[in-house]
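Contents: one structure, followed by commentary.
Of the protein chains in this complex, all but one are displayed in their positions.
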Amino acid sequence: MKAIAAHRHHRFAPVVLLALALLVTGVLYAAFSPSSAQAAAAPSEDDLTAGSNLFRANCSTCHGVDAAGRDGIAPSLIGVGAAAVDFQVSTGRMPMMANGAQAPSKVPIFTDEQIRQMAAWVASLGAGPSVPSDEAVDPALGDAANGMELFRTNCAMCHGSVGQGGALSQGKYAPNLSESAPRTIYEAMVTGPQSMPVFNDATITPEEKRDIIAYLDAQQQGSPGGLTLGSLGPVAEGLWAWVIGIGLLIGAAVWIGAKSS
Amino acid sequence: MSDESTEVGLPVDRNRLPERFENPGLPEHHARLTDTDPAAEKRAARIITGLFGLSALGTIGALVAYFAVPPGETVASIRLSTLLIGLGLAVAFGAAGIAAIHWSKALMNDHEKVEYRHPQASDRATREEAVAMLKEGAEDTNLSRRGALKGAMISALALAPLGFAVPLIGSVGGDWNVSKFRHTMWKQGLRLTHDPSGEPIKASDVTVGSAVHVIPDGLSEVEDVLEEKAKAVVLLIRMDPRDLKEADDRKDWSYQGIVAYSKICTHVGCPVALYEQQTHHLLCPCHQSTFDIADGAKVVFGPADRPLPQLPITVDDEGYLVAQSDFHEPIGPSFWERLK
Partner (left out) sequence: MSTSTPAASAAAATADYLDQRTGIATAIKGFARKIFPDHWSFLLGEIALFSFIILLATGTFLALFFVPSMDEVTYTGPLAAMDGVQMSRAFASTLDLSFEVTGGLLMRQIHHWAALVFMAAIVTHMMRVFFTGAFRKPREINWLVGFTLMVLGLAAGFSGYSLPDDVLSGNGLRITEGITKGVPIIGTYMSYFLFGGEFPGTHIIPRLFTVHILLVPGLILALIGLHLFLVVLHKHTQFPGGGRTEKNVVGYPIFPVYMAKQAGFFLIVFGVLALMGATMTINPVWNYGPYDPSPVSAGAQPDWYMLFLEGALRLTPGFFEVVIAGFTIPLNVIIPAMIVPVALLGPLALYPFIEAWATGDKREHHLADRPRNAPVRTALGVSMLTGFTVLILAGSNDLIATHFHMSINAITWTFRILVFVLPVVTFWATKRICLGLQRKDRELVLHGHETGQIVRFEDGEYIEVHRPLDEQERWIRVQHDPRRPLPLLPAEDARGVRRPGYRSDALRAKVSRFFYADRVEPVTPAELAAAQAHGAHDQLTAGEHDETPAIGSSSPASVHQG
């Protein structure tokens, strides 16, 4: 640190700073730039070829070389649309690493570019929902109150009242949504991945979907009452009443009952 | 204790040993540090004073928070207000409590005292006196030979509460028309609409794999909205018609793979709504009854016994989904006269 401090007044310092600033901006842009910007752009021939190759190498073992699926192993992907591919691959659910009750989300193994190419190729096989635009999933444009009413009717029975997740039968589960990106939430609704039903634009309109995203986004502010305790409901509250409440109070009782030394 | 004392009471002659050990009496009193060390006593007094002071500061903190930090309009500001007032209270009460207990433990006289118990039962003389008094009183009533009077009194007193109980019970149950359990507002031609918007549903808009939460058209106009909604909610599901197993008498209750089932569980009435589109299973989040929607909503797991009632549906001229009739059986949990 001392060395840096000593060179603060060097005449190249502004240049270095400027370069650093540019680098940081670039990295930040790369990290935060809307990766779905490509949704609007039509895929090039190169993209389709690259997507097809990626698919053959990574997905065709289960879904078949023509993506028509294999009975009892994997479903057909013809007509699932780019949104389904983007959802499954960008959350790391696909490729599946092991057979289980359901595919868990993992760290994705493909880059955004590769996902876009595969999605473009799958979308070219048959019409299906496309990846939504940034505007379509911007929580700031949604109405959280309407979103709450829709979430309660359509989503809360599986995902819990604030999207904390919940159990389904035979080891399946509705995942926690607190870490899910708005785009992912949108894609899940239109494609109905795994156990989840499909909520097409007639059932829940695109604006309503954005309202739901706004409601979930509002949960990031936490609870007005303090720690949320995972928003797990009365069972968790009971556990804390025993552990913290009765725990502290019995501790106090032991102290009161003990003889002073 | 020394070895010597353990030998006390154990004379060599075993035959003269007592049957049981003797109670050794109260243990010796051990002086506390505050009893023996004046510095420790002073320190304890200082700590207690400090704790009471801290408690007062907590109260002041809670009051300051009350006036200076209003709950405001945002989640964060409500949380802050709650937190600060609460922490003030916790310090105010907690510190005072700790001070009081420390005081009682460190400074108050800690010599244990003995109080004697007496048997709960009264002594014989008191009991006899009590019995005599009761007898005397019973005789004073001059009732023993008047059976009719006794009977009349008992009947009158037994009947009297009815004048209170009958109006009470009679009124609390509303109109007592329990046959309302049997019917819902579904009827022939009534459109299925989205919950909660009330928009009608076109059959062509329901894609395979969808689950749509449905209320009857015009629900918001009826008088008892919640009562009717509590009976009429339906889950609409579309699956590949090839997956659908239908009983012969229900072949025409679905429409191109679209089926509608009551959302009210046949176990104890929770809304069953967790539809797993791959297995076509519908799970109740309350008690995990699982129904197979592809197979007449038959129970495949859990505490429910009966399938969910099916709402027969079709489409009207404009292609909107409508009910063919009401449910053919009472919806929801079982009750005694359900099949009558």
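Per-chain residue numbering starts at 1, and chain names A and B are given in the order in which the chains are listed.
Keep in mind that, in the parts below, a residue touches a chain if its C-beta (ideal position, glycine included) is under 8 Å from a C-beta of that chain, and two chains touch if they have at least 3 such contacts.
Please read all numbers here as calculations on a predicted model, not as lab measurements.
K.L.:
Of the residues listed, B:L26, B:A125 or B:A158, which one is in contact with the missing chain?
P.N.:
If we include the chain that is not displayed, B:L26 is the one touching it.
K.L.:
Taking the entire complex into account, which one of B:A44, B:I85 or B:V206 touches the absent chain?
P.N.:
The missing chain is touched by B:I85.
K.L.:
So that we can see where the missing chain sits, which residues of subunit A does it touch?
P.N.:
Residues 101, 144-145, 147-149, 152-153, 156-162, 164-171, 173-174, 215, 218, 223-229, 231-242, 244-246, 248-250, 252-259 of subunit A touch the chain that is not shown.
K.L.:
In the full complex, which residues of subunit B touch the absent chain?
P.N.:
1, 3, 5-7, 9-10, 14, 17-21, 23-27, 66, 70-75, 78, 81-87, 89-101, 103-104, 108-110, 112-117, 119-120, 169, 172-176, 178, 180-181, 195-196, 213, 215, 224, 226-227, 229-231, 233, 263, 265, 267-271, 273-274, 285-289, 299, 301-306, 332-340
Definition applied: only the chains that are shown with their structure count from here on.
K.L.:
Mind checking the centre-to-centre distance between subunit A and subunit B? Centres are C-alpha means, answer in whole Å.
P.N.:
About 35 Å, centre to centre.
K.L.:
For the complex, give me every residue of subunit B touching subunit A.
P.N.:
My answer: residues 30, 32-34, 74-76, 78-79, 82-83, 97, 101, 105-106, 110, 194-196, 201-202, 205-213, 237, 271, 273-279, 281, 283, 285, 288, 290, 301.
K.L.:
Can you list the residues on subunit A that touch subunit B in the complex?
P.N.:
149-150, 153-154, 157-158, 166, 168-170, 172, 174, 192, 194-200, 202-203, 221-226, 252, 255-256, 259-261
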